[in-house]
Structure formats: structure tokens, C-alpha cells
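I'd like to ask some things about the structure below.
Removed from the display is one protein chain of the complex; every other protein chain stays in position.
This part shows chain A:
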Amino acid sequence: MTLVDQTESKQALTATAITRTDFGADFSGAEVRDYIALMKPRVMSLVIFTALVGLMVAPGSLHPLESIIAILCIAIGGGASGALNMWYDADIDAVMKRTANRPIPAGRITPGEALGFGLTLSFGSVLILGLLVNWLAGGLLAFTIFFYAVVYTIWLKRSTPQNIVIGGAAGAFPPMIGWAAVTGSVSIESITLFLIIFMWTPPHFWALALIKSDDYRAAKVPMLPVVAGEAVTRSQILIYSVLLAPIGVMPALLGFAGVAYGALSIALGLLFVGAALRVYFIREGTPARKAAGQMFGFSILYLFLLYATLLFERLIGLEALPAMI
């Protein structure tokens, strides 16, 4: 070390220290609940529920601890997708009333933190599910996160009114992952569980989009009512509802659901089509908004009741109907 270097290092030791407390967006002021909000707990609860049903109705058995780990990983993977979605969509979330108070647009979490959180949870959940349960389930979870974060959020959401038709697949995978956790395979039964949610998603979201179309227009998100108009949206809701109703009955026809499910799925399917018909025919003013709101609310009940009945039948040991197709 030269004399000059030594002098400089002594000066460095006596350097002036200034303190800053005004870090704003550079320094995290996030609370734990902000991170929980980042995982979209309401979506997560649906993911947990449908995955649990897939896991419970699958033939075979899984050790209770492995079951808990599988559900936990699927839930955290779903939460990770939510965090990645909020990271990428912070700009449009800030514009829409419904989402303006989310942690990133509200300034409670920085985008970088959300990205890091989402990626950590994604890799962690896939790795643990793969290592501790099986790699088909882990692989399906990885694909689901990729599909939601990249295919839906980054690619489709801002580019096509068919965004939620294709993107809906991400929300439909959890029961399939639950099934794969037990059986280590994908089968016609788990594909049916997937199809129910896949066909349910468009009418569910388009009913909401009819009510919130101003929000989506302001955020320049090409939802169907914004791009193609309300009349087309109403027709599409009806078409998907008519397709969904028979798919909802499929578990009974394929022989993995009982008589209670069979009867309920037919009744609920008819009510679903009825709600879609109301949305189709009532087009003006407050009654039209009310019909869309009722359709949205009923769609949640529809999915919940179908899956809850599957679970209930399995829990009480009700025998499945013989396969008819």
C-alpha cells in the first residue's frame, strides 16, 4: 500500500455520514398483510378448495401429511401467480377502481419486491411439490404458474378479448394437480374437472365485465364488452353457459360422482342457462346490470356447489353412479 493509498483510506474512515429516512418507494414499508394481499387470498381460497376436491375424489390414497403438503404447495403456487400478476399489472391496476388499492399501485410494496416474492414462491412451491409428492403434480403446478403469469397476464390479457377464455385454463388446473398428486397421472376424470372450470370462467368473468366495462375501458384492457360490445358478450355468455351445463353433469356420466351430484348438476346447469338467458334478454338500464350481477353471483355458487357435492359424496362414502359413457 502506498503512502497516498494509506492517506485516502484514513480519510475514508472519517467520512461524513448522512442519514436518510425519506426513502419512499426505494425502501419497503410493507406489512405482512400486504404480502398476503399480493397472493390474492380470495382466488387462493378457490384454488385450495378445487385442488382439495381433485385430491379427495381421485382413486387411491395419499398420506395425510403428503396431502397437506400438496394442498399447501398448490395454494402457494396460486399465490405466487397472483403476486406475479400484480407485479406486471400494477400500471393497469392503478387505473381501475376495483384494483387501485392493491399493494403495488397503493405504494406499499415495490414492484421489485413483488417480483422477487412471486418468483421465490413459484420455485419453492414447485420444487417442494415435486420433491415431496410427485413430479407430475410439480410439473403441472409449474405449467399453471407459467400459464397464468406469462401466457395470460403478459401475453393475452392486453392483446385479445379472448384473454380469459384461454387464460381461464390457469384457474382450471388446480383440481387436476390435486388428482395428479394422488394418482401420478392425468385421466379423463381429472380433465373433466378441468373442463368444468375452463368452461365456467368465460361466462363468470364476462358477467363481471358487463358491470365493470368502464373500468376495463379506462385501463385499456380489451375485455369482450369493451372490444366487441355488450350484445356480443351476452351471446357469448349464453353459448358458454349452454356448453357448460352438460359438462357439469359429466362426472356423474363418467362414473365418478353419485346420484346427489347427478341431480344437482342437472338442476344447477339449468339455472345457469336460465341466468344467462336473463342476461341475454334484459339489456337496458338497472335491470340489465342487476341480471349480470346475479349471473356473476350465481356462477360462484354454481361452481362451489358442484365441487362441494363431489367432496361431500366422497366424505360420506356415497357410491358413484355406473359409468354411462
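Please note the rule applied: a residue touches a chain if its C-beta (ideal position, glycine included) is under 8 Å from a C-beta of that chain, and two chains touch if they have at least 3 such contacts; residues count from 1.
Going forward, contacts and distances are computed from a predicted model.
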{"item": "Name per UniProt, for the chain absent here [options: \"Phenylacetate-CoA oxygenase\", \"Ribose transport system ATP-binding protein\", \"CoxF protein\" or \"Sarcosine oxidase subunit alpha\"]", "value": "\"CoxF protein\""}
{"item": "Contact residue for the chain not shown (choose from A:29, A:59, A:229 or A:246)", "value": "A:29"}
{"item": "Residue among A:46, A:69 or A:182 that touches the chain left out of view", "value": "A:69"}
{"item": "Residue of A:132, A:239 or A:282 touching the missing chain in the full complex", "value": "A:132"}
{"item": "Contact footprint on chain A, counting only the chain that is left out", "value": "8, 11-12, 14-21, 23, 27-32, 35, 63, 65-66, 69, 128, 132"}
